[in-house]
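I'd like to ask some things about the structure below.
All protein chains but one are shown in place.
Here is chain A:
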């Protein structure tokens, strides 16, 4: 099969003070083109002040089939949550 332009994942910071968020992906020959395309495709209405472009092949994703084992250890730790602790009602704002 013919070679295609690689896939890039695009992350955008909508304004300073907020984190970059994944907005989608696109194809581009290199990082510069990915950046230009990301600007044209994902920020046509002032959606961002900063863009990250990351080659999709460099992302390691967790396997949804293993979500059980992966996330189970945090399920039985209710004591990590504030509601675990019984305090009198008179105590406001804690």
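Here, a residue touches a chain if its C-beta (ideal position, glycine included) is under 8 Å from a C-beta of that chain, and two chains touch if they have at least 3 such contacts; residues count from 1.
The rule we apply is simple: contacts and distances are computed from a predicted model.
Colleague: Could you check which of "1,2-phenylacetyl-CoA epoxidase subunit A", "ABC transporter permease subunit", "Iron-sulfur cluster-binding protein" or "NADH:ubiquinone oxidoreductase" matches the UniProt name for the chain that's left out?
Modeller: The correct option from "1,2-phenylacetyl-CoA epoxidase subunit A", "ABC transporter permease subunit", "Iron-sulfur cluster-binding protein" or "NADH:ubiquinone oxidoreductase" is "1,2-phenylacetyl-CoA epoxidase subunit A", the UniProt name of the unshown chain.
Colleague: Kindly state which of the options A:4, A:46 or A:83 is in contact with the chain not pictured.
Modeller: Result: among the candidates, A:4 touches the missing chain.
Colleague: Under the stated touch rule, tell me which residues of chain A contact the chain that is not displayed.
Modeller: Missing-chain contacts on chain A: residues 1-5, 7, 23-27, 29-30, 33, 40-41, 44-45, 61, 63-65.
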